[in-house]
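Shown here: the complex without one of its protein chains, the others still in place.
Every chain is named by a letter (A, B and C) in the order it is written, and numbering of its residues begins at 1.
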Amino acid sequence: MIDEELVQLLTPEGERVAQPDYESTLDGDQIFSMYRDMVIIRRICNEGTSLQRQGQLALWAPIQGQEAAQIGAGRAMGPMDFSFPTYREHGIAWCRGIPPVDWFRLFRAVSNGGWDPQKYRHSVPTVVLGNQALNAVGYAMGVQRDGAEEAVMAFFGDGASSQGDVLESFVWAATFNAPVVFFLQNNQWAISEPSSLQAKIPLYHRAEGFGFPGVRVDGNDVLAVYEVTKRALEHARVGGGPTLIEAFTYRMGAHTTSDDPTRYRVDAEVEVWKHRDPVERVKSLLVHEYKVKKTALSAVTAEADAMALKLREDVLAMGRPDPITMFDHAYAAPHPLIEEGRREMIDMGISGGSH
Amino acid sequence: MIDEELVQLLTPEGERVAQPDYESTLDGDQIFSMYRDMVIIRRICNEGTSLQRQGQLALWAPIQGQEAAQIGAGRAMGPMDFSFPTYREHGIAWCRGIPPVDWFRLFRAVSNGGWDPQKYRHSVPTVVLGNQALNAVGYAMGVQRDGAEEAVMAFFGDGASSQGDVLESFVWAATFNAPVVFFLQNNQWAISEPSSLQAKIPLYHRAEGFGFPGVRVDGNDVLAVYEVTKRALEHARVGGGPTLIEAFTYRMGAHTTSDDPTRYRVDAEVEVWKHRDPVERVKSLLVHEYKVKKTALSAVTAEADAMALKLREDVLAMGRPDPITMFDHAYAAPHPLIEEGRREMIDMGISGGSH
Amino acid sequence: MATTTMTMAKALNEGLRRAMERNKKVLLMGEDIGKLGGVFRITDGLQKDFGEDRVIDAPLAESAIVGTAVGLAIRGYRTIVEIQFDGFVYPAFDQIVSQVAKLHKRSDGVYNMGLVIRLPFQGGIGAIEHHSESPESYFAQTAGLRVVSCSTPNDAYWMIQQSIEHDDPIIFCEPMSRYWEKGQVDLDQPPSGLFDAVVRREGTDVTVVGYGASLKTILRAAEAAQGEGVSVEVIDARSLAPLDIDVLVTSVEKTGRLIAVQESPHTASVGSEIVAEVSQRAFYSMRAPGLRVSGYHVPYPPTRLEDDYRPTVDRILDAVDRVMEF
Partner (left out) sequence: MATTTMTMAKALNEGLRRAMERNKKVLLMGEDIGKLGGVFRITDGLQKDFGEDRVIDAPLAESAIVGTAVGLAIRGYRTIVEIQFDGFVYPAFDQIVSQVAKLHKRSDGVYNMGLVIRLPFQGGIGAIEHHSESPESYFAQTAGLRVVSCSTPNDAYWMIQQSIEHDDPIIFCEPMSRYWEKGQVDLDQPPSGLFDAVVRREGTDVTVVGYGASLKTILRAAEAAQGEGVSVEVIDARSLAPLDIDVLVTSVEKTGRLIAVQESPHTASVGSEIVAEVSQRAFYSMRAPGLRVSGYHVPYPPTRLEDDYRPTVDRILDAVDRVMEF
């Protein structure tokens, strides 16, 4: 994995790598705070899996292994930037300040969104692979028309990168010089399909063919992801146009809780990637370079545990919505079939009619 | 236009250019015969335009300016290769041996196809931009499964190259190493849109981003197009995988007879390209290097005129099909709504019922 | 009352112009809509007057056109998309069904999906394949969308403006074959609400409902039927989803007979919906079964045959005879 193409600032062992183009701008406190983010989302993700196992969620999409990619990218975004996630961007949602319980509404099957996307400047999840890449470019075209110094992030995976929508979004971003950063998390797998099925050469090269820069970053290195993303966003904000970032990472867990990876991948591969764990390497850096104490580290773990516990309570408290809410916001303006449906539900006693 | 990226074997003035990678393999007779092809299809194309002006065709899509691109590519194809055209590949249809009158069925609006695609190994025209690129890759996957040494050609334009289908076809061709040659005629325009709207850098670069070779050839140089295409086809046939050829050319006429290019492009541009006329430069080569006589050249013109005259007669003789034929081949197997429609048409006296 | 005569094409052009003047957030996007003014010249002159930032010539990718219009909507813009021809809307189908129709709901009402997809549709222009289809039923079936169609210059002028002002996504179907026909346009007063069906001709024996290009054919058939002593009430559905079902039911309660006309094949179509719904609501009024006159269940034929594929005056009269004789 560790090849010349890859931007890396921190080795799997937590040692610094000199990278003249992408020098780290983070101080110890900032790195510690990113470490905290990563520990927390990993913990929350585990809670998601166990909640699903206990029948409390319809599904859960874990991000184990991708914490550095998501926290690095999420922390690089400015407050006015806007992002378009898939179903797996829990780390980004965290960085946007969205309360964890809100990410769980989708997975508890009580909402198809979960938060106010305008308030957090983080769109609702897109499940249809690739659609959001075009939506992001469109949003970025709006930013241009407003003359705003903002950038837009479009998230997608290695699998989704084969979709026409993603590829068309490259055409459009190039043509309109849109202030967008395509953030591709190449976690090596699209459910059971290895990324080699989607591309014979590194995915970041695609951008060059469309006339804008592509860069591959070690997606398990939060320092590198942060710097690479930050520069791409700055570039976009000042009219420099799009960038494709391929965060080379690994999906340590199952695709979702419905998936059984033992059917299609070997343990040895997972073992190799365990040595590249994104959390461990920052921890190692913090301990060795910044002399962070054990107590500080365990405080983070304890905080994460407490958050997970609170989250669990909140999720369990999330009741079944009144069925009549299915008619809310289906349309913005009055619609006869919506009125008819509401009436029927009330007449049949399925809903009291409040909503 | 004439830049380093471009494979060129013949200058606009008809002088040879040394190209170690793509030496010409054609002798004088072959070049003369290609010249003949080009003169004939240009003449037929003009006949198409005048037939449309006279109300005899619903539409005509001229290829003036693109004769070298099409004859070069068409002549490079082997008899067992299979091609997937758009609405504009008259030169390829000619090379596949399809009688000109058959190309006119579509434009006389009496058929949506016009010929037996299996017999000529040239598919029916695809009007929906880009669809055929995927169909071509699928066909090529079939060729692979048959273990046949055949190649497939997918034709499309600079405009269509923005479509998701074309871009997905690149992904698939790369992944499956399909024996396909993508032949992109960059005629600088997609109706009123300049090719700079579809791409900020030369289109052939896209291929590299997907992991297979792209090459830009002077599309007005029949010798160069022939050699480049021939090599790409050979490469594909022996398992070398796909190639994208960008034939850099120019649409001298209107997009179709419905179009009015004066609304969006300046005469000066057309004038510049007149100096790069694909027919003139071979003619010049033939006269200077091969000492071809004026009489031989005028014989070709006379032959083309005669063909156009004959074609005109054939087109005028093409009557309105019996309306009941609209039900033929809508389905392969019996279908109640087809029977019902046929019955209604006969009952109402719209058709005698024969077909 | 300021009325003036213009073609439907011009009426659409003027309607777009009014909407753009009124609201700076209104953008146009599509293929060849800039310098060329669109292949039908509906956007003629608008790029010149409103600039390239508001009248956007798009690379050739319909999914991207609609997909970026979605993103622009999220950013607060209101984009009027031109699909060049009916048959080229399908590459955008996924964005329309999965995002345009659902994002208002998915965002709990936060995103305003007020965008308009202009769709030149139906046949009758002697074009080649994919330029004459009637895809309206696909969109009518899709929850989250609305579908309307104009049949006169006056409706075109007003309905496009009403659509742009409306906060739900609208598929705006324009009958290409009527673009060049002239009619009176009232520049002050809209003829009715965007989702209203309108009685175009009163009658007592049979209700014939249609939309877009079919209206003219239906009106001709009504004229011919009059000659044979049958009084046909002609209704322009205008809104195909939702249907203005009350107007239809009221009419059928009077006439007792219903014929729905459309160019698409009849299976699972707007015509099916009209017949099913009216048959239900006006059950006791129906003196004969509701019939549909539609395109045949075949791919749109080569256009030398289109006059026998599209509903003709004769086929409508035949249906009128059948319901009268039932």
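Everything below uses one rule, namely that contacts are C-beta pairs under 8 Å (C-beta built on N, C-alpha and C of every residue); 3 or more make two chains touch, one makes a residue touch a chain.
As the structure is a computational prediction, the values presented were derived from the model and not from experiment.
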item	value
Residue, one of B:T49, B:T86 or B:S111, that touches the chain absent here	B:S111
Hidden-chain contact residue, picked from the options B:L9, B:V128 or B:A190	B:V128
Touch criterion as defined above, residue of C:E14, C:E82, C:E129 or C:E233 at the omitted chain	C:E129
Identified contact with the non-displayed chain, of A:Q66, A:Q198 or A:T249	A:Q198
Given A:A148, A:V238 or A:I350, the one touching the chain that is not displayed	A:I350
Residue, one of C:G45, C:G193 or C:P289, that touches the chain absent here	C:P289
Chain B, residues in touch with the chain not shown (by the definition above)	84, 111-113, 116-118, 123-124, 126, 128, 131, 133-146, 164-165, 168-169, 171-172, 175, 328-333, 335-337
Residues of chain C in contact with the chain not shown	63, 87, 90-91, 93-94, 97-98, 101-102, 105-106, 129-130, 137-138, 140-144, 241-242, 264-273, 275-277, 279-281, 283, 286, 288-292, 296-299, 326
Missing-chain contacts mapped onto chain A	58-59, 87, 105-112, 127-129, 159-160, 162-165, 190-193, 197-198, 258, 263-264, 320-321, 323, 325-327, 330, 335, 337-338, 341, 345, 348, 350
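The rule is simple: only the chains that are shown with their structure count from here on.
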item	value
Label of the chain whose CA centroid is most distant from the centroid of chain C	A
Between chain B and chain A, distance of the C-alpha-averaged centres to the nearest whole Å	45
Chain centre separation in whole Å, for chain C relative to chain A (CA means)	41
Junction residues of chain A - those touching two or more other chains	164-165, 168, 171, 175
Interface hub residues of chain C, defined as touching at least two other chains	59, 61, 63-64, 91
